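The other protein chains are all here in position, but one chain of the complex has been omitted.
The block that comes next holds chain A.
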Amino acid sequence: MGHKRLNPARSVSHPPFHLWGCGESDSPESEATRIPLSPTQVRSATPASVWTPAEQKPSLGAAQGSLNSQREPAQQRPLRLEAPSRSAPSKGSTSCQRGRSGRARLHGDRSERRARGPSLDLSSGTRGKESLVRVNGTQSLLRGPCLTMLSRVVCSAAAAAAPRLKNAALLGPGVLQATRIFHTGQPSLAPLPPLPEHGGKVRLGLIPEEFFQFLYPKTGVTGPYVLGTGLILYFLSKEIYVITAETFSAISVIGLLVYVVKKYGASIGEFADKLNEQKIAQLEEVKQASIKQIQDAIDTEKSQQALVQKRHYLFDVQRNNIAMALELTYRERLHRVHREVKNRLDYHISVQNMMRRKEQDHMINWVEKHVVQSISAQQEKETIAKCIADLKLLAKKAQAQPVL
């Protein structure tokens, strides 16, 4: 019972009810604003109100500020076992001490309690159904959940039993009325039985056919008509129905009414049917459109699925393309390499050729030069004289041999 809501920012698990206050700092003003509870005040709090946090506020005074809203439940705990002494506030202490003025303290001062560590107090009070659970100590943050679990079992039994007993004692016969539940029947609107196609058959627009059938066995076909005529004549003759001005207005009104109904009745009926049919057609259209939409979606989905089946073709084509591109690139590069290498080699070859040619030319020139140099003047004269002598000889030969 002595639980306080943990500061949510600090608690690991959210116990649904209060732990014995860890995580809130004591401040002197909060101390001051706490109202000392008298034992009668404490005892007057019912077990049910002590149990639920929301209902504890009314039993405290209005001086409680919102600062204290989390501490109120703790204060309400009927801690008659504690001595009504106030301990000095510890500012910012993480101790879970919340015993305050007006309450008896079971254990000693805070330091003692801290030393003792967490403890679980289960005691049944004078009211017989209360149990008091307090978790003290700084370690309660960790032990909190398990202890609250245990306490929950204890307290739930108490809370469940106590209100019923208390209320039952107070209300007595009123409880029966309070627990009666209304509107348990099925709503009469759904499903409605279908409307009949045609109304009941009537004769003369007023008298149901069943009346004629009813009289048929005894009086035959003309029975009801004779009855009607007889009744009318009886009323008239005995002046039970008096012919007054009203009669003529009745004749005119009823005559007019019959005429209008006979003339326009069917068309108005058709009009009404048309209205209904329009309504149905609208809804039917909506339904058909919805069906068509869904069907289209199904077809689209199916075609998508079929496409997905054939997707591998696409991948193959892509794969082939990529392979071809790779091959192309490879060959292109190979060709380029080949060309470059050939260029290098051609260069060397042409260099060689050029060198050889140059050497050749040089050698020829050198040889020629030296040969020319070596030809002395005398040799030259002799050579030329010899050539002239040879030519003369040849000329003589040519003259000697005429054209053959």
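As a working rule, a contact is a pair of C-beta atoms (placed from the backbone, for glycine too) under 8 Å apart; a residue touches a chain by one contact, two chains touch by 3 or more; residues count from 1.
Here is the rule we go by: contacts and distances are computed from a predicted model.
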Omitted chain, identified by the protein name its UniProt record gives, among "ATP synthase subunit a", "adenine phosphoribosyltransferase", "Autophagy protein 5" or "Distal membrane-arm assembly complex protein 2": "ATP synthase subunit a"
Given A:231, A:258 or A:272, the one touching the chain that is not displayed: A:272
Hidden partner chain, touching residue among A:207, A:233, A:261 or A:280: A:280
Hidden partner chain, touching residue among A:207, A:253, A:306 or A:387: A:253
Missing-chain contacts mapped onto chain A: 189, 192, 195, 242-256, 268-269, 271-273, 275-276, 279-280, 283
